[in-house]
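Our next item is subunit A:
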Amino acid sequence: MQFESFTEFLHMGGYAVWVWWSFVGTLACFALLAFEAVMRRKTLVSEARKHAARAERILQARQARKQQKAAH
Partner candidate 1 sequence: MWRWLHPYAKPEATFHLVQKLLPWFLVPGIVLSVLGLVWGLAFAPPDYQQGESYRIIFVHVPAAMWSMGFYVAMAAAGLLALVWQIRTAELALLAIAPVGAVLTFISLFTGALWGQPMWGTWWVWDARLTAQLILLFLYLGVMALYVAFEDERAGAKAASILALVGVINIPIIHYSVYWWNTLHQQSTVTRAITRLEAPSIAPEMLYPLLVNIVAMMLISAVLVMLRLNNEILRREIHRPWALKYLGIAVSTPAATTGKE
Partner candidate 2 sequence: MTDQLTQAQAETQAQAETQAPIATGATTAGTAAVTTAVTKTRQSQRVVSSRKVFQQIIRRDLRVAMRQRSDLLNPLIFLLIVITLFPLGVGPGPDILGRIAAGVIWVSALLSAMLGLERIFRDDFRDGALEQMLLLPVAVELSVLAKIVVHWLLTAVPVLLITPLLALLLNLPVQAWGVLWLTLLIGTPILSAAGAIGVALTVSLNKGGALLSLLLLPLLVPLLIFATAAVEATLAGVSPAGPLALIGAFSVLSVTLAPLAVKAGLRVSVN
């Protein structure tokens, strides 16, 4: 450990602003990319679900109509 205390670690020998901002910025960039990818995946899956459900509904409606016709 190069630092005596935690405050000293945060202080970074007077360069706190530069050091911490560059690390935070980098992390933020990566987090943004990861977040975007995960959200994208979620919307894709939910859209696929909706699409599948809609297809199912159409199918069922069609079937119901067929059964009605058969009953008549």
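These made the cut because all candidates are chains of the complex that A comes from, given by their letters.
Heads up, the rule we're going with is that a residue touches a chain if its C-beta (ideal position, glycine included) is under 8 Å from a C-beta of that chain, and two chains touch if they have at least 3 such contacts; residues count from 1.
Please read these numbers as outputs of a predicted model, since none were measured by experiment.
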Any copy counts here: identify which of 1 or 2 touches subunit A within this complex.
1
Of all residues in subunit A, those that touch candidate 1 in their complex:
1-3, 9, 12-15, 18-19, 21-23, 25-26, 29-30, 33-34, 37-38, 40-41, 44-45, 47-49, 51-52, 55-56, 59-60, 63
